[in-house]
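There's a structure below that I have some questions on.
Omission of a single protein chain aside, the complex is shown with its protein chains in their original locations.
The first chain written gets the first letter, and so on, giving A, B and C; residue counts start at 1 in each chain.
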Amino acid sequence: MKRRAFFNGLARVAALFGLGGLAGSLARRAQAGHTVWQIDPWKCTWCGKCATECVLELSAVKCVQFYDICGYCDFCTGYFEPQPNKLNTGAENQLCPTGAIIRKFIEDPYYEYSINEPLCVGCGKCVKGCTLFGNGSFHLQIRHDRCLNCNECSIAKACPVQAISRVPADKPYRFKTLEGKK
Amino acid sequence: MQEHRKVLLRQVSFAVMLAAALFSVAAGGLLAWVESQGKVAALVNAPEIAKLHEQLRKQPKDEALKQQIRALDHQLRHDTFRRLNLSHGAARALLFGGLVLFLLGAHGYLVFRPRPAPQHHPRPAHHDEEMHMRQTTALAVVAMLAIIVAFVALLTRHPAQLPAPPAPAPAAGGGQTAAALPPFPTPEEIQKNWPSFRGPDGSGVAKGASLPLSFDAKTGANVRWKTPIPLPGMSSPIIWGGSVFLTGADESSNCVYRFDADTGQLLWSALLKVPGGARPAPAKVADDTSLAAPTAVSDGRRVYALFPNGEIAAFDFAGKQVWARNIGPLENNYGFAASLALHQDRLLIQIDRGVVEDNLSKLVALDAVTGKDLWQKPRPVAGSWSSPILITVEGKPQLLTSAAPLLCAYNPLDGAELWRVNCLESDVAPSPIFAAGMIIAVAPNTSIFGVKPGDTKITWKLENNVPDATSPVSDGVNFYIVDSEGMVMCADLQTGQTKWQHEIDDRFYASPTLVGDKLLLVSRKGHAYMLKPGDKFEQIGKGELGEECNASPAPLGSRLYVRCKDHLFCVEAKESK
Amino acid sequence: MIAAQINQRFPPPQFTETGHQLPHLTAPPPRLGALDWLDMGVLLACLALATWLVLRRRQRRELMLLGLFSLLYFGFWRNGCVCAIGSIQNITQALFDSSYALPLTVLVFGVLPLAFALVVGRVFCAAVCPHGAFQDLMLLKPVTLPVWLEHGLRLLAYVYLGLAVVFAATGGGYIICRFDPFVQIFRLTGSLTMILTGVIFLLMSIFIGRPYCRFLCPYGVLLGLAGSVSRWRARITPDKCTLCRRCQNECPFNAINKATPRTLQIDPTPEDKRRLVIRCALLPTVIVAGLWLGGLSGDSLAKAHHTVALAERIHLEDAGAVTGATDASNGFRAEGTPPEKLFAEAHALVHRYVLAGRLCGAWVGLIVGLKLIVLAWRPRRPEFETDAVRCVACARCFEHCPQEHKRRQQKAEINGVLAS
Partner (left out) sequence: MHSDADKKVSRRGFLNAGLVAAGGAAGWLAGCDQAQPPAPTNRQPLGKRFTYDVSEYEKVEPGQLLFAAAGQIPTGLQAASCLAVGADDALYVGGDQVIKIFEKDGRPRSALALPEPPQALALDKDRVLVAFKDHFAIFDGAGQTLLKGEALGPRAHLTAIAATGEVLFVADAGNREVVRFDAAGKVLGRFGKLGSKDGNPGFVVPSPYFHLMIGSDGLLWVANPGRHQIQAHTLEGRFELGWGQPAMCVEGFCGCCNPSFFARLPDDRFITSERGLVRIKVYDAKGKFLGLVAGHSQLAQNDQNLPVYRVACDSAGRVLALDPITGVIRIFVPKADEPQKTPAQQK
């Protein structure tokens, strides 16, 4: 019995030592600040999986409007159906299937578009319309007031172009910049 | 009193439990209903609204319709989010109901469960119970392992299909790689072999070859060897170096065979397997077309084989499949039969199907090294069974094709059409030949044409003894044909004047071949007739294969290779050994 | 390609008439980083408290309350993420992928419970892990499983751990998180299948003690191994065992080893010795077999990796074996990377998977071999004791030990005396 206790002790000390070494070596690389998931808008192909793959019923991914690169078009290809009946806010003209985009007149001929986030399901339809024809000011981002920050993001797993990765929590968004892709 | 309170407590707790259970069932039902109705996507995609949108597209001015769309759209969006909230609420309610139910049930169970009788601990048995148990456990562990292994095997049956990894550098002793592939053979090298259907230039002429004036497979006289062919087919042998290649197929497999030219030994048999995917259904073919009608082609580095079900592959000389793919469908009336042509790493495939109006016919070029598409050229022609041939006109290569209604030449490098003559008709099976500046093309059962390359008109036309399946052959002065009923004819190459005709009581599918100074006809019954080419009919020899034969023979040097129904024969004069 | 996109950026319009100012894009921040330190603090406090409750207080009821707190805090409040079980994968990935930034929280959650287990046994399982607490609180009417079944099913956990490490090390994803049965219930949202699986596990837990912990939990495997060499751990009796056998049937987890009857406390028989020799000889065979089989499965496992799956798809599309294109293959072709590069990457990955598969197979082989050797042993236990590997320190057995009752009585008396 004594011998057994001795070997146990030996194993324990070795294991503790090993565990400490592992933790120490990893801690040197580990970050105190945590990381969060985010979409790289330059990689995103608006496939629509963000709307369906999130563990939340209403996805944590929403479309955001980056005003600084918006053209403020009258005929916004992110707001209107490709061939709208008339350029007004009638439901028959709107692209967004849940009516989550707000169109506001500023001055001739400029209109401002913003996202009503509670209604947005993150399908990316408007993002595609805006990016194909316009400046791409609409883009999909993970909104951190909704994201649960799962250890493995199920959207990232399903993303066909691996556009979702972890970013430092102090820079939790990846908006397109004025300078373009770096 | 105590008892009374206890009963009351039990009743109350039971009633609450019942209520909680009903509540949970209701919440669960609601949740299930919401789930079954579908949420965001189902509502927004509602068919009514799609219909209204469609209607608006037709009547863009209809204001009432717009109002209707707006109302319905509002309704649907409202429903969308209401249902979403409903399902959240129902989920929480279900959790709450379940919790109450569980807590009360647990409490009730703990409070009212019958008190356990004083525990009776059996005395340990006298036999070695613990050791017995341990060995059972060991068995259980092993059985579990077996189950896990079986499941892992089951789940990992489909390994990732990737292209073969680039072989390590030659220093490491790697095999043949794309980079290490020797250059495409020179025309001289090609001329030294019999690399494709009807020889290097597809005209069925082997100038330097020789043939014994008689042979007999039964006695073995002048027959060097005979080897069984594993699978049937009507494709002809091709020869490169010391090897003979053949294709064969049945309903379930497409195979390529390599035989040793000296001994006839089957060196390997390679099964074509396109990576991934189910094998395409076997082609529907007529009995006299077979499942392996197209003849393979080789560039001395690889052998390329195409099968009527659309599968095509390249094998190296070791029998390893280098690439394979499906270029189908090739389905046409009697079954696809065009053999492959090869020009400077371009694998050329004449795919003619249906009638002209179907727009199904095309000429396809694949990169022989990788099997990828290089170009495709649509062809306004009907289905055909003839094979394209490569000719050289004024020093430039041309790919000559014949199919109703066009005799048409293309640049084999990029598929550009060079010239065409609108003269052919019906189901073209004979392939064209090119000799001494004249092209002979055959419209089966109707006419034989002489055409000069580049012309838009025919030079001459001949309307008797027109074959339906076999191709002509020419010695540069005359050309010779044999039709399937045994009528042999010789005519002048430049004018189309008939010089002689002679009927042999036999049937022919194999095209006539010029072996050295002998014109060789191999009949379906397995008889070989040797004629003297010239201005008059003269039979100079006869051979016996003793087996049905439909494929064109392949002569090279002193040997002749003939594919019969079940065997591959090698004929060689004994004294020349 | 990049230039075309740079060119898209240029100044927004000026609103000369209205002087409208561009609104700012809202960016709700993620959860406060400082709260991570709170999580780590709560974890440490809970582990310390659990240790005290198991070793000193020996109170089942208090341990249950701590479990309830953990369930609410780590489970329902923190949505089951961060969790020690999943941290295995993050740590593995950090070991194999130097570009991966391991969050400190995850490292602490992975290491701290193990460190505790090495010293005081699986106190983490007892009341700190929300998964364990959830199942333990559901346990009403335990059914004792036969020992052989217990051991057989437990093998699953070792395999699960091996696979989780394989996938995490090669970038194939976090299977522990993906197939976690309870996290969806903590979040009250998720895929229906996984929620139903969770509910089934919970219903099973009413009768079968902690089914996930015992038969699947990969972290439990590590904790068990650590626990087996722990210095102090939950002892059934505070004093000497009187061999009263009362605790014997009270453990719902088959974690109490019976005392060997005096008549059987004998030296190994020749048959025992022969068996031991055979099993020892079997060990390398089983390991090599595992190595071989694991390597065979590597090719298929590799398909879990996005790059390999994409390379396969591109290859099949190019070969004409499949028609149409997927979002992934479209995206890849739009990007313009040469397929050869993708294939080279995929081949390297497949190679890694084969390697990892071999190691995983060898690991399972080693475990089976060692189990067989241990089971060949003739045990000699003078008293009833908790199993070093399987005991989760739930404190149920304490309640049935007459010695424990005696201790509590004495303590109450002393307290009474002190109070008076």
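Quick note on the criterion: contacts are C-beta pairs under 8 Å (C-beta built on N, C-alpha and C of every residue); 3 or more make two chains touch, one makes a residue touch a chain.
Model, not experiment: these values are computed from the prediction.
Within the whole complex, touches from the chain that is not shown fall on A, B, C. From the options A:V36, A:C73, A:I101 or A:V167, the residue with contact to the unseen chain in the full assembly is A:C73. Considering the full assembly, B:T136 is the residue among B:Q75, B:T136, B:S269 or B:T498 that touches the omitted chain. Here the missing chain is touched by one residue of B:H4, B:K61, B:R157 or B:K536, and it is B:R157. Only one residue in the set A:L26, A:I39, A:I101 or A:C123 touches the chain that does not appear here, and it is A:C123.
Although one chain is not displayed, its contacts with chain A can still be listed: residues 45-49, 51-52, 71-77, 82-83, 95, 97, 108-109, 121, 123, 125-126, 128-129, 132-135, 160.
Within the complete assembly, residues 40-42, 44-45, 49-50, 122, 125, 129, 133, 135-136, 139-140, 142-144, 146-147, 149-151, 153-154, 157-158, 161, 276-278, 416-421, 454, 456 of chain B touch the chain that is not shown.
Looking at chain C, the residues touching the absent chain are 1-4, 6-11, 13-14, 16-17, 144, 146-148, 249, 309, 312-313, 316, 321-322, 324-328, 330-331, 333-335.
One rule holds for everything that comes next: only the chains that are shown with their structure count from here on.
Most remote from chain A, judged by the distance between CA-atom centroids, is B. Across the assembly, the chain pair joined by the most C-beta contact pairs is A-C.
Centre-to-centre, using mean CA coordinates, chain A is 44 Å away from chain B.
Note: centroid distance chain B to chain C, computed from Cα atoms, is 49 Å.
Computed centre separation for the pair chain A/chain C is 29 angstrom, with centres defined by C-alpha atoms. For chain C, the set of residues that touch two or more other chains comprises 189. Under the contact definition stated at the top, the residues of chain A that touch 2 or more other chains are 57. Across the interface of their complex, chain A is touched by residues 2, 5-9, 12-13, 15-18, 20, 22-31, 33, 36, 79, 81-83, 86, 89-91, 94-95, 98, 101-107, 111, 114-115, 118-119, 173-174, 177-178, 184, 187, 189-191, 226, 228-231, 306, 326-328, 330-332, 334-335 of chain C. Looking at the complex, you find that chain A touches chain C at residues 8-9, 11-12, 15-16, 19-20, 22-23, 26-27, 29-36, 42-43, 45, 47, 49, 55-57, 64-72, 106-108, 110, 112, 114, 135-136, 143-145, 147-152, 154, 157, 160-162, 166, 168-170, 172-173, 175-181. Contact residues on chain B toward chain C in their complex (touch as defined above): 35, 88, 91-92, 95, 102, 105-106, 109-110, 119, 121, 124, 126, 128, 130-131, 133-145, 148-149, 152-153, 155-163, 165-166, 274-277, 323-327, 371-372.
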